[in-house]
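A quick write-up on the structure given underneath.
A single protein chain has been removed from this complex, and every other one stays in its place.
Moving on to chain A:
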């Protein structure tokens, strides 16, 4: 510590140690913060049509368009160390070959920002209570509370085999990924873990994909997320 340079090195060195220790404690503090998420997922409507789901599809195949109701209270996922929660809804159904694991496809997703997160155009803004887009980018509910009725999907789903009609035992499942400011990512949990309660609900009733409808008769509109802006500067 005899010269200024040595003192700079010493102070900076100990600063990194303190910063690391504080960050560790912050990350661990999440484990003792109680969580009790609950969600209700309902299938509203499912249609299967045959065609090219995207302009870049190379072949005609069967694809499904799923509308759903979602009422979720995930407010307890937003503690002081939560930056954002990536929320997604998957459709899960058994594969044609019973030896294969079930197929899973995301039909809708959203980046739910916490109040401390800086604004970004990818973030999800909950529609107003009358179903219209929220004015002034202000969500009508606190972060993590979601009430969607007859929500259109963001993504139509296709199957590896190209066949989707009359497939059975499908279920909609809610999933998430909590992204903290400091610490580990955590995914949806159905089991209790300490003061973290498992997700209550979060799965729809089992349903079956219907027969193919004519494309013209079906309502195949999808929802666009804020990330539709990708490629453009923020």
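The rule we apply is simple: contacts are C-beta pairs under 8 Å (C-beta built on N, C-alpha and C of every residue); 3 or more make two chains touch, one makes a residue touch a chain; residues count from 1.
Heads up, the rule we're going with is that contacts and distances are computed from a predicted model.
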Protein name (UniProt record) of the chain left out of view, among "Cullin family profile domain-containing protein", "Exosome complex component RRP45", "Origin of replication complex subunit 4" or "Signal peptidase complex subunit 1": "Signal peptidase complex subunit 1"
Candidate in contact with the missing chain, chosen from A:2, A:59 or A:99: A:2
Candidates A:40, A:79 or A:95 - the one touching the absent chain: A:79
Omitted-chain contact residue, chosen from A:11, A:96 or A:184: A:11
Sole contact to the chain not displayed, among A:45, A:116 or A:200: A:116
Where the unshown chain meets chain A, residue by residue: 1-5, 7-8, 10-11, 14-15, 18-19, 21-22, 25-26, 29, 79-81, 116, 181-182
